[in-house]
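What you see is the complex with one protein chain gone and the rest in place.
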Amino acid sequence: MAVTALLTRQPPAPEAELAAFLAGRTVDGAVVAFVGLARDESRSGPVTGLYLDHYPGFTERSLERMAADADARFAVSDIRVIHRCGEVAPGEPIVFVAVAAPHRRAAFEAADYLMDRLKTEAAFWKREDGPDGPRWIEPTDQDRADRQRWSD
Amino acid sequence: MAVTALLTRQPPAPEAELAAFLAGRTVDGAVVAFVGLARDESRSGPVTGLYLDHYPGFTERSLERMAADADARFAVSDIRVIHRCGEVAPGEPIVFVAVAAPHRRAAFEAADYLMDRLKTEAAFWKREDGPDGPRWIEPTDQDRADRQRWSD
Amino acid sequence: MSRSACVDSPGIGPDKTRMTIRILFLGEFGVRFGREHTLDCAEPLSVAELRGRIGAQVEGAGAVLARPDTRLAVDQTIVPDSARVGPGQEVAVLPIFSGG
Partner (left out) sequence: MSRSACVDSPGIGPDKTRMTIRILFLGEFGVRFGREHTLDCAEPLSVAELRGRIGAQVEGAGAVLARPDTRLAVDQTIVPDSARVGPGQEVAVLPIFSGG
């Protein structure tokens, strides 16, 4: 059982992460991986880049807490969360989440839960840059509704 | 938009598949990948290997139909399904599913739906080999219950 | 590729393939009854009748062919017992799918 949550300025490498996460796994029948990518457009218009501000130490612990909560809540074996901070170009990965479990339902649910929490409660402040200048953004109504699916 | 479903005797290469699936993606914010692995143990005891029998042509079309159904049902951009047939050793991948979508909810739901259908309706006949000899197996009650979540 | 003698076509000559139905048993059925058989068939019959014919001729297969959860595919499409099947077609006898 390993639960890891890391913050990095480098783009996560989803393929290498997935390969490492799968290696030697014979007890778990299911691995769910999620990759969040920077889109080149949002509801506000074109996006030329993102900047994810963070509070060193505090942000890392927010990630670790969510990973630990997912681990406690679902019958999973391993969880790995890698989240980007700093400048992100469109098409680059922002977040990689992988969950392994003996059975697939727990793996899907834990990954889904983790993403809903990360999208609303991870301690980031996100700036979208576009032709009209930068805009600091908040979770969408959809993100908030998704988060409400998981009663605490 | 691409929906592909392939049958292969070789183990799928999840990391290479994921890398190819992510490449150049700037419209989709979410990619969900599922990897199903052969477990070394089932409810019946230790498993030394699996054999997935199939009906050439018919089985391929069962995979293609499910991928097309998922595509029609959810707001997704691309779907890729790679399913193994033949001999599978414990720890090896049996199935790789990837779904890309602008928003994560559709990606999660489509991958979840696809796996529930693949685990009950894909045209395979699976033999588990163990110390007590081979056993031909059917979907579990859990698999059937999972499938019932998606009304047709 | 095992063949059950009782259903092998005795026919010879150019029309042989047109006067038979190719029978495939999948999964566990293939192991128990032989993967492939050839059934003589001069004219169309219903799938229900075909279940009886196969069950009578392939030793031990009668019981599984009588089960409603044993489905038959004709030329790769699952069909109801009321469907018709005739010479030159391929029929697959499918145990319950295990899923992937």
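In this document, chain identifiers A, B and C correspond to the written order of the chains, with residue numbering beginning at 1 in each.
We take it that contacts are C-beta pairs under 8 Å (C-beta built on N, C-alpha and C of every residue); 3 or more make two chains touch, one makes a residue touch a chain.
Owing to the predicted nature of the structure, the values given are computational and were not obtained by experimental measurement.
Among the chains on display, the ones the left-out chain touches in the entire complex are A.
Only one of A:Leu6, A:Ala19 or A:Ala123 touches the chain withheld from this view, namely A:Ala123. Against the chain not shown here, chain A presents residues 36, 52-53, 55, 57-58, 61, 83-84, 94-95, 118-127, 136-139, 143.
Please note the rule applied: only the chains that are shown with their structure count from here on.
If you draw each protein chain as a dot and join the dots that touch, you get a simple line with two loose ends.
Averaged C-alpha coordinates put the centre of chain A at 52 Å from the centre of chain C. Shared interface positions of chain B, defined as residues touching 2 or more other chains, are 36, 119.
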